[in-house]
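To start, the structure itself, in structure tokens.
Yeah, one chain of the complex is gone here, protein chain that is, but the others are all in their spots.
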Amino acid sequence: MAEKILMKGNEAFCEAAMRGGARFYFGYPITPQSEIPEYMAAHMDEIGGCFVQAESELGAVNMGIGAAAAGGNVMLSSSSPGIALMQEGMSGLCVCHLPILLVSVSRGGPGIGDIRPSQADYRQATRGGGNGDYHLITFAPTTMQEAVDLIYEGVALADEYRNPVCILCDAMMGQMMEAVELPEHKEPVMGDAAIRAYKPWALTGQGDRAEKNRIHAMPWSPEELQESNLEQKVYYDKAEKNLVRYETRDLEDAEVVFVSYGTPARITTEAMEMLKAEGINTGMIRPISVWPYPYAAFDEIGPKTKVIISVELSLGQMMEDVKLGANGRWPVKLISRTGGVLFSSQDIVDETKEILKGVK
Amino acid sequence: MAKGILKFNSDKCKGCGLCVKFCPKHILGLDTEEVNALGYHPVGLLEPDSCVGCATCAIMCPDGVISVYTE
Amino acid sequence: MKTVFEYTKGMEESVSTSYCPGCTHGIAHRLIMEVLEEKGVLKDTIGIAPVGCSIAAPRFMKVDMIEAFHGRAPAVASGVRRVHPDKYIFTYQGDGDLTSIGGNEILHAAERGEKFSTFFINNAIYGMTGGQMAPTTLIGQKATTAPMGRYVEKHGMPLKMSEIIAQCECAVFVERVALDTPAHVRQAKKAVQKAFEVQEKRLGFAFVEFLSTCPSNWGVPPAKAPDWLAENMIPYYPLGNFRCPEEVK
Partner (left out) sequence: MATTKLLIAGSGGQGVMVMGQMIAKAAILEGKKVTYLPSYGPEMRGGTANCSVIVSDNEISCPVINAPTDIVVMNLASMRKFEGKLSAGGRMFVNQSLITQDSSRDDIEVHKVDAVEIAKKQLGNEKTSNMVMLGAIVRMTKVVKMESIQKVVEKTFAGKKAAMIPLNLEALEAWQAD
């Protein structure tokens, strides 16, 4: 087993991406993820990769499009308003069927917002923040190790699904330090021969290919665009079949089932222990993939459950998915903070008891 | 003076007349009797014997209609 | 029989371009592809098309290509360049794309001295969207969003992009050419050759501005468009070289 080392989240994200084979990073400074471009600036060269500080997030995402189109494995990152600027490119990557790994370290919003932790970019990440018929495949890790593992895997998943893969983290995950075990370095796809073999669709110059390659941001007719979208839907269907991931805890005897992801799921876990000490049995569904969302997890809820509570650092954005999962079988309530304010485990305990008073 | 020979890929002609305008010998014209696949009157050589093969027409053609050879 | 001129193999032979009759996009396309063909590097070239009329360029040019989002072609090309240090890379952009929505991207590609060539088609108007005012629209020129014509008090003065780019130290080759006469077209080809030479020698960023026609949106017959260009555009946008490194002179 590899050594466990203490790393700051943002830096661990970089290591995971590089070890997963990402060699091209384009970024722009924005708190609370500026350690990512800083780390990449210091270390990408060492492994034969490339870092560019772009003129803006728009520049960064479009450089990403260029490098991905050329067959490189690309990582991008930003935080909320920066991710908002990148949406043009996310939509663009999807119409072009290009892979990219995106790390989204969310802060409070809307607008410029606050630099402290938030999950208010849930819709942006799970509904596709840009225009058009597309999805980002989005995972929301809870521990540093989970983030590292998902990012490492995400580089390859993006290639496999010809689509951006988004790792949705709150600002706490970017800033905190925790011990991680870093995976081994994968052989990167670099150079003409490797790119041509592994990504025959990539732009490398026609070379000895029989036909030129074209990547269309604008298919020429509604029929062509529909065909392009349906081509991508095959991947989305496959993702809904293969990439739904979640964790459940104590669902069988739970009077209350919490649904929570990211760092708030950890705070909720502590609240569950505190509630148990007071004789209240609770369970939890923790979505790991937030698109595709683990609706099926709700079928595992036991007969004793009276209420489901979405615990999130946003004003009920995930609760919409929780309601779809609950499908009218249980009342769905919300415990939330917004704007970068955090709840404590005690807050969750108190508000849960209050909610229980109103539920028969 | 060399004698020029023009070959026209008439179906790509959009009848813009730039070749006609810039031909130093003024020997090109749009064939108003003809309508090509794109729906335009394509260009034609009015006085084949006067062409010197200077290729000015081809250089100004936006659509790659004209090839130029000399005997 | 001796060949004087044959259409470049760098253009798709069987495809008609989507450009209006008399639009000189077709000439600019041909010049770029002709130079690449003469260098024998068509199969080592990656092109980046803009948003606008020439978004369709990948359908006409016979090289690997991608369509970039509006104005972002220089960023996309910067990304492509990082993956392929040895290829020939160019962006082809219109004036709405390059000077307006993509003003930042082009400026910073020039600032970084990106090792690719940008071919900028300035026809003083938005083409594909239907004749709206561009930053390059001339004073007095009518546009669908400037129905009374552009005037200084409201719209300011047209942007001279070559002059701006030439201010960037790492933009080592900057030239403005025109597509209105056979002589100017011949000069334009030389500028394209030099732009690729600069790239080959990794000297820095190369930028060629083509003054080009848009008969449809100018509201002039195709054969009169070159005259309109000569009379209206060249006086405000002077032709000539702004920067050229010793190595390609």
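Each chain gets a letter, A, B and C, in the order it is written, and its residues are counted from 1.
We take it that a contact is a pair of C-beta atoms (placed from the backbone, for glycine too) under 8 Å apart; a residue touches a chain by one contact, two chains touch by 3 or more.
As the structure is a computational prediction, the values presented were derived from the model and not from experiment.
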Partners of the unshown chain among those that are drawn: A
Selected from A:50, A:217 or A:267 as touching the chain missing from the view: A:267
Candidate in contact with the missing chain, chosen from A:177, A:194 or A:315: A:177
Contact partner of the left-out chain, one of A:115, A:190, A:218 or A:356: A:115
Interface with the undisplayed chain - residues on chain A: 4-6, 31-32, 115-116, 172, 175-179, 263, 266-267, 269-270, 273, 342, 344-346
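Just so we're on the same page, only the chains that are shown with their structure count from here on.
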Interchain centroid distance [CA atoms averaged], chain A/chain B, Å: 59
Distance from the mean Cα position of chain C to that of chain A, given in whole angstrom: 39
Multi-partner residues of chain B (at least 2 other chains): none
Residues of chain C touching at least two other chains: none
Contact footprint of chain B on chain C as seen in their complex: 1-8, 11, 13, 16-17, 19-27, 30, 181-182, 185-186, 215, 222-223, 226
Complex contacts: residues of chain C adjacent to chain A: 42-46, 48, 51, 55-56, 58-59, 62-69, 72, 75-84, 87-88, 104-105, 107-108, 112
Residue numbers on chain A that touch chain C, as the complex places them: 24, 26, 50, 52, 54-56, 58-60, 62-72, 74, 88-89, 92, 96, 192, 195, 203-208, 212-218, 220
